[in-house]
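Only a single protein chain was left out; the remaining protein chains are all shown in position.
Note that the chains are named A, B and C in the order they appear, and that numbering of residues resets to 1 at the start of each chain.
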Amino acid sequence: MAVPQLSQQSASGKSMFFTSDNWAGAHPRICEHLDRVAAGFSPAYGTSDFDNDVARRFSEIFEKEVAVFFVGTGTAANSLSLASIQRPGGAVFCHTEAHVVEDECGAPEFFSGMKMVPVHGPSGRMDIAELRTAMAAFPQDAVHHGRAAAITVTQATEMGTVYSLDEIEAIGQIARDGGVALHMDGARFANALAALDTTPAEMTWRRGVDVLSFGATKNGCWCAEAIVFFNPVFATDMPFIRKRAAQLFSKSRFIAAQFDAYLADDLWLKLAGHANRMADRLRRGLAATSSARLAWETVTNEVFAIVPRVQAEAAIAKGARFYDWPVPAAMKDQVSNTETLIRLVTSFATTEEQVEALLSALK
Amino acid sequence: MAVPQLSQQSASGKSMFFTSDNWAGAHPRICEHLDRVAAGFSPAYGTSDFDNDVARRFSEIFEKEVAVFFVGTGTAANSLSLASIQRPGGAVFCHTEAHVVEDECGAPEFFSGMKMVPVHGPSGRMDIAELRTAMAAFPQDAVHHGRAAAITVTQATEMGTVYSLDEIEAIGQIARDGGVALHMDGARFANALAALDTTPAEMTWRRGVDVLSFGATKNGCWCAEAIVFFNPVFATDMPFIRKRAAQLFSKSRFIAAQFDAYLADDLWLKLAGHANRMADRLRRGLAATSSARLAWETVTNEVFAIVPRVQAEAAIAKGARFYDWPVPAAMKDQVSNTETLIRLVTSFATTEEQVEALLSALK
Amino acid sequence: MAVPQLSQQSASGKSMFFTSDNWAGAHPRICEHLDRVAAGFSPAYGTSDFDNDVARRFSEIFEKEVAVFFVGTGTAANSLSLASIQRPGGAVFCHTEAHVVEDECGAPEFFSGMKMVPVHGPSGRMDIAELRTAMAAFPQDAVHHGRAAAITVTQATEMGTVYSLDEIEAIGQIARDGGVALHMDGARFANALAALDTTPAEMTWRRGVDVLSFGATKNGCWCAEAIVFFNPVFATDMPFIRKRAAQLFSKSRFIAAQFDAYLADDLWLKLAGHANRMADRLRRGLAATSSARLAWETVTNEVFAIVPRVQAEAAIAKGARFYDWPVPAAMKDQVSNTETLIRLVTSFATTEEQVEALLSALK
Partner (left out) sequence: MAVPQLSQQSASGKSMFFTSDNWAGAHPRICEHLDRVAAGFSPAYGTSDFDNDVARRFSEIFEKEVAVFFVGTGTAANSLSLASIQRPGGAVFCHTEAHVVEDECGAPEFFSGMKMVPVHGPSGRMDIAELRTAMAAFPQDAVHHGRAAAITVTQATEMGTVYSLDEIEAIGQIARDGGVALHMDGARFANALAALDTTPAEMTWRRGVDVLSFGATKNGCWCAEAIVFFNPVFATDMPFIRKRAAQLFSKSRFIAAQFDAYLADDLWLKLAGHANRMADRLRRGLAATSSARLAWETVTNEVFAIVPRVQAEAAIAKGARFYDWPVPAAMKDQVSNTETLIRLVTSFATTEEQVEALLSALK
């Protein structure tokens, strides 16, 4: 066993990794807690008192009795959530850029047997009118075309924005009116919560959310995702759906432990707040330069900027890492041939020094 | 966050947990290494140099270029292995007590679309003649009945025994003759290897194994399973099969790290050897008593014993934990009404003191 | 277009086809009615008044409001029936020789996502005690092993026998006690009904059957199968399940027409009665010979006989056609090496002359 050669440093000795929040590792308090539960014996498959205690924390946090199921990946959380609310011939409405339709290799369709129907909307948010129109094409008796079965919103969105509470409420109303379930992909739930400065209850079931993918992996854990049911009816089959999906971990207490540390002392909110602040610092830094401009306003831990291509390449040469992002159709004429749209993601592990190093490299 | 209340101790202060090896936690060297990789940034989804380095370790260990895919659970390793060698209308031959057919809630069928065909045999091993007979009923043109597609052997078996190298070779020959793939469920691979005192290569591809579920979770890791392809043809679709199955972990380096520490300095073999020795000590202790007797010979980390029911209950009252095991049909007349068959599992974490405590409690 | 060269005659000019009732064609009254509906226009996909009228006939016949769905094959009827009563991680209990587990290439598992659990029993009927035992191994909280979801009985069975009304009632009670659904595979429903001399209602829902595969193909139609729901709850999703399964026929009226003629003037019962009588004649003929003996008593349109192998071969040389049948394990010592077990199936199209020709050929 060698010392692992992670990419933690650039050649210059400065870390400038803004590729994704899943390039970060795990927070020390998560690690410490994992070490703590590593000793001794404990009932397997999530049946220990410890697992149950941690699961109960979710009911406190959400101010409501909820059913909680731990799984290993965000894709699993989304896919099994949708499987739990599936209808044969069902359609799931999501934003065109949603992770479920763009980045999960068909897992949501595979597990739920449903099809994803993309709905346009600016800045990663479904347009309410477009959503209504899309759903109208899938009435409950549409045997040939398929019927509406669920709506899924991503909070925070793939573009770093958030749905306002009113928007969630409106979508929740559309779901109720249409007799379908509302799922929230909360891979960056904490970042959205911090940005909106609201409570978990307000951002979910009080606005009509039935099932939530509660992600912790991107925000300081290494493998901790929870499916949270606000509507117990949908949870009935989940023990079997999860096991059949190979997502019931034998040493489940290690997921529980991550959540235990994550939720304690508001660590999760602090980490998300930090990531958001780092993004804000980056945003302000970019806004202050003459050559870069923000592609759209984001309020969480992702910044999208339009920069001269040469500048982006120079930054990469200096050790910076980030992804180019496809230019949305509606913005094509705002980005010149010599420019590129880049995505910069901060995380709990991003430091002010790293932000400054990037800003400097991008100049 | 409270100190987790794990079941690490009995009321008497003595730990006597022999329920399963997945009741153990994680070995300190695994934990230390997880902590080590927790800092810094690293490419996600298994694409970092570190992930690749660890994957390459498997080629050294197996003395052959292999393709390796990390997943999160043993059920995933088995199910996706079978999915990679699937044939529409295919049948998979396994022992009647195999994990894939008894304990995975239909996951192998769900992911592979194939049916499990149970084959009898004593002590957890398929009888070679029965396997031939079973396969003969599924010729390659059996459109109605289904066709043979794979054989899966569990090494070590669910009953603590192992297939000898000759037996694996014979089954490998049957697979080749039938034109089907051979999969090995190695959830307790290290325990079998230690028991047979052979090499990974000898126990697998040199005997005809095409795909292996290489389990590390039960033997000191907390979440580390690898699918190992000796035949690269079968690996072609696996990147997509794994992602669609929600088994591609974003912070995959944490699985890699577990394997890195697990495979370093033969830790895996030492831990398995220890577990086997603890089982042997337990076995000898039971054999020395007048009231208990061994149900069958086991050579790995599981001991099956027939004990008076009152004695078993007394031990439980003293804090011992273990499972009753269904009496195999062929043994019905060897177990009286006042007796029970119990399974006792040791692990890397089992101590001599715990073994003695259990022996004492069972007296 | 040539005159189709069907195998309707042996070399000797005598037809002796006892291979299966699906080797027969279609009854003239079925054909005439198909011709009748061929002209003109009619709403597609089963929405015409004619389709609805025929569907309503089932409610009369079963003396209860039922939901009816036409499909194209018996495998579809069984598989979609099971899909409609599926539970994730569910187990379906059937006889070891049942069509769903032996002859449908995994279609029931494919469509329902459930596993088939074979239950032994003599003469094609599940043993009640064995059924209870089998179900006890799949309690509703068995997340690892799977949970009971349905029982399926074949009436008449694959071995030409029938469950008595009391037996169906007993199985219906087991289903209710276990909280699972009861499905009946009625591929030879009419033959069973004729043999028991009872009513459709008595043989189904009054004994606890929830869903029925009502087969007409083997008994004079060429492509007419209906899924009949006695419990409307299970029918809710069926329109979508059927369409997604590619079993909604655009010119559905042609299936309706077959059923219309089939059910009119008790044609279906007359045809089944005829087939049963032909089998009885065959049975009596065989019993009267010295060399053949009946393998077990059958009461419908299938006769199983043990005959000297040379005699069977001689009959085949004379143009007779039938299948060898695997000797059940319990009968191994009753069939000598020089003998073979053969299955002889009669149908609506079988004539007395054909029966006599076969008896003569087998002498």
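We take it that a contact is a pair of C-beta atoms (placed from the backbone, for glycine too) under 8 Å apart; a residue touches a chain by one contact, two chains touch by 3 or more.
What you are looking at is a predicted structure, and each value in this text was computed from that prediction instead of being measured.
Enquirer: The chain left out touches which of the shown chains?
Expert: A, B, C
Enquirer: Considering the complete complex, identify which of A:E63, A:D103 or A:E352 is in touch with the unshown chain.
Expert: Selected residue, touching the omitted chain: A:D103.
Enquirer: Identify the residue among C:V66, C:V92 or C:A107 that touches the chain left out of the display.
Expert: C:A107
Enquirer: List every residue of subunit C that touches the chain not included in the displayed model.
Expert: Touching the chain left out of view, subunit C contributes residues 1-9, 15, 17, 19-20, 22-28, 30-31, 33-45, 48-50, 53, 71-76, 79-80, 104-107, 110-111, 217-218, 222-223, 240, 243-251, 253-254, 257, 260-261, 263-265, 349.
Enquirer: What is the set of subunit A residues that contact the non-displayed chain in the whole complex?
Expert: Touch set of subunit A with respect to the missing chain: 89-90, 102-106, 109-110, 113-116, 143-146.
Enquirer: Determine and list the subunit B residues touching the chain excluded from the picture.
Expert: So the residues of subunit B touching the unseen chain are 45, 83, 87-90, 113, 141, 143-144, 146-147, 237, 239-241, 243-244, 248.
Note that only the chains that are shown with their structure count from here on.
Enquirer: Which whole number of Å gives the spacing of the CA centres of subunit B and subunit C?
Expert: It comes to 42 Å between the two C-alpha centres.
Enquirer: Report the inter-chain centroid distance for subunit A and subunit B in whole angstrom, where each centroid is the mean of the CA atoms.
Expert: That pair's centroid distance is 34 Å.
Enquirer: In whole angstrom, what separates the CA-based centres of subunit A and subunit C?
Expert: Centres of subunit A and subunit C (C-alpha means) sit 51 Å apart.
Enquirer: If I count partner chains per residue in subunit B, which residues reach a count of at least 2?
Expert: 104-106, 110
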